[in-house]
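For this depiction, one protein chain was excluded, whereas all remaining protein chains were kept in their positions.
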Amino acid sequence: MIHTYEMTVRGHEMDSFGHVNNAVYLNYCEQARWEILREKNLFHYFTDGGLFLVVTETTIRYSGEARVFDELVIKTELMKESPYLVFKHKIFNKNTGSLITKATFKTLLLSQDRVPQDIPEDFL
Amino acid sequence: MIHTYEMTVRGHEMDSFGHVNNAVYLNYCEQARWEILREKNLFHYFTDGGLFLVVTETTIRYSGEARVFDELVIKTELMKESPYLVFKHKIFNKNTGSLITKATFKTLLLSQDRVPQDIPEDFL
Amino acid sequence: MIHTYEMTVRGHEMDSFGHVNNAVYLNYCEQARWEILREKNLFHYFTDGGLFLVVTETTIRYSGEARVFDELVIKTELMKESPYLVFKHKIFNKNTGSLITKATFKTLLLSQDRVPQDIPEDFL
Partner (left out) sequence: MIHTYEMTVRGHEMDSFGHVNNAVYLNYCEQARWEILREKNLFHYFTDGGLFLVVTETTIRYSGEARVFDELVIKTELMKESPYLVFKHKIFNKNTGSLITKATFKTLLLSQDRVPQDIPEDFL
């Protein structure tokens, strides 16, 4: 299953080179993950249980630039690689269809005490 | 004329107190101003002419809190107080209708050499 | 008593106009306030008691620009205007001495339940 999240680049997200700063794409990917939590009704499961997904590794390739008002589509695929939950994001320019960024986030589901938890089946 | 911009709070915009950080509201207001530039077709007028709106003064009152997934509506009113262009923003929670933040931004239109320019009539 | 905090502008804090974005100065001022908490040994008093300072109003005047590597000095004065604790920040360029920004933050000390608390005497 591929999850889709659409968003528009904001002006303050550009850096002094006039394009979206490399770190900002991690915020975009994070928001795509929050939206997945929401859609799967896992948000309250997480907050009530004091659980959180911690990122343990990220690989990101930048193949294009984005600028203010660019409409982006983030396509996210989830897979379980025990004990990790892996998110594969691809960020496209909605109008041109070109790939801007491709990122993989390896995450662990932790309790407040930093103990790894099983990934709920509903996630996948 | 009141300009309206709608947006949703992102997870990474919350700080360690679990609510949107005070500085982030300035980003939200800035984006509302970018959208006004776009709708009035002034964006290219600005970039082609090397002009930019510089904020000289901001007053902001926080009367509520916002959290991830909250849908916000930013209502913006523009007025000319020569030589300033003044933006009055009100940020509401879209669902409850309650006022979250009220902000006034005094701006000057400057050239690259930091020389104040006349505000184009199309702005108002 | 005037509290002094020194810092250097980071490259990613500049926006597409090549200077520090207006919202970033609120981050700088916030950090000056965190440092005051630390120096007055109030940080653990706050976190242990679940207390936090919430900003209710900010007024900020921008009179200069800052760029990457600029060394800034933030001078902060605290005063109690019951029930508020008010922080007056002035941000100077350390080398030229020129005033960049002047900001006033009105804050309330709240419990987790958002109930206003008395300001500890140690603060002032």
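Order of writing sets the chain letters: A, B and C. Residues in each chain are counted from 1.
Criterion: a residue touches a chain if its C-beta (ideal position, glycine included) is under 8 Å from a C-beta of that chain, and two chains touch if they have at least 3 such contacts.
A quick note: this is a predicted structure, and the numbers were derived from the prediction, not measured.
Under the touch definition stated at the start, the shown chains contacted by the missing one in the entire complex are A, B, C.
The chain that is not drawn here is touched, among residues A:Val55, A:Val86 or A:Leu99, by A:Val55. When the missing chain is restored to the complex, the residue among C:Leu51, C:Val68 or C:Val86 that touches it is C:Val68. Contact residues of chain C toward the unshown chain are 10-12, 27, 30-31, 34, 38, 43, 68-69. Within chain B, the residues in touch with the undisplayed chain are 11-12, 14-16, 18, 21, 23, 68.
Residues 17, 21-24, 26-27, 30, 52, 54-63 are the ones on chain A that touch the missing chain.
Quick note on the criterion: only the chains that are shown with their structure count from here on.
Of all chains shown, the one whose average CA position lies nearest the global CA mean is B. Chain B has its Cα centroid 27 Å from the Cα centroid of chain A. Put simply, the C-alpha centre of chain A and that of chain C have 31 angstrom between them. Centroids of chain B and chain C (each the mean of its C-alpha atoms) stand 22 Å apart.
Each of residues 27, 30 in chain B touches at least two other chains.
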